[in-house]
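Encoded as structure tokens, the structure appears first; notes follow it.
All protein chains but one are shown at their positions in the complex.
Then we have chain A:
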């Protein structure tokens, strides 16, 4: 299956929502501790038998890139979350010398995640280690709103797939908060784990179902209408779970990656929830994504500077 080697350590990988063969990778030098960053936009060969990956374009940044998100409204726009606190907008159709199109410098610390609104398609969220989440639109020079309630780094913010104004945020203060951008404060505070929460994502088929991933090695699935008890607790990772993502195709499927260097697939509705485990990375697995266009197509990246793209059920390392 397609494999791509990045010069820096991988931090995030995202499939394009417009082209089934395209994906973007966010990387950072020296494990994101210090140094530069680079975004690679990769094209997979159209035929399934060929494993060639071509680099369409790459953008350099002055600091590590921790996350990126494709625009849902323009097929060539990318938003990057940069460790120097900036949020940068890149156009893959333009040469690197004309990029970034915009750079928004508002966060005072590392920006750890970015999520583009999939329903309204005009705005995006950034979550930062400065304890805030910011709401942006592409055309405005400053953020629309800052959400400041968390008491420690916010690692992730994710839009609800049904309600264009609702999102969830996961923080190192051990809470997940649900927000409605029309409301002045958070509408719900869920003390989802006893430990730092690194990621959260909404079920694509159930607007009330939320998954959280934590340093406590577990993933928990919640019904936000009744959050005293999780719907499900998924144990299996050996270290902190870095990212969790619901399948766009199957209601109960999700993928996760962890500091234990593995990528896991889960079905939280069945008793034996761990559906698959991939140990192809030789360092922390930090970024994972599922294609919304091709069912079962997965991509992952990690600190071993590798990007893998594979079909669920096959070996990512298979030549």
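Everything that follows uses one rule, which is that a residue touches a chain if its C-beta (ideal position, glycine included) is under 8 Å from a C-beta of that chain, and two chains touch if they have at least 3 such contacts; residues count from 1.
Everything below uses one rule, namely that contacts and distances are computed from a predicted model.
Asker: Given that one chain of this complex has been left out, which of "acetyl-CoA C-acyltransferase", "SHSP domain-containing protein", "Aminomethyltransferase" or "Molybdopterin synthase sulfur carrier subunit" is its protein name according to UniProt?
Answerer: According to UniProt, the chain not displayed is called "acetyl-CoA C-acyltransferase".
Asker: If I consider the whole complex, including the chain that's not displayed, which of A:10, A:118 or A:172 touches that chain?
Answerer: That would be A:172, which touches the missing chain.
Asker: Using the touch definition from the top, which of A:216, A:267 or A:289 touches the missing chain?
Answerer: Reading the full complex, the residue touching the unseen chain is A:216.
Asker: One chain is left out of this view; which of A:59, A:167 or A:227 touches it in the full complex?
Answerer: The single option touching the absent chain is A:59.
Asker: Spell out the interface residues on chain A facing the chain that's missing from view.
Answerer: 7-8, 29-36, 57-62, 83, 88, 90, 95-100, 103, 110, 129, 151-153, 172-174, 194-196, 198, 215-216, 239-240, 242, 259, 305
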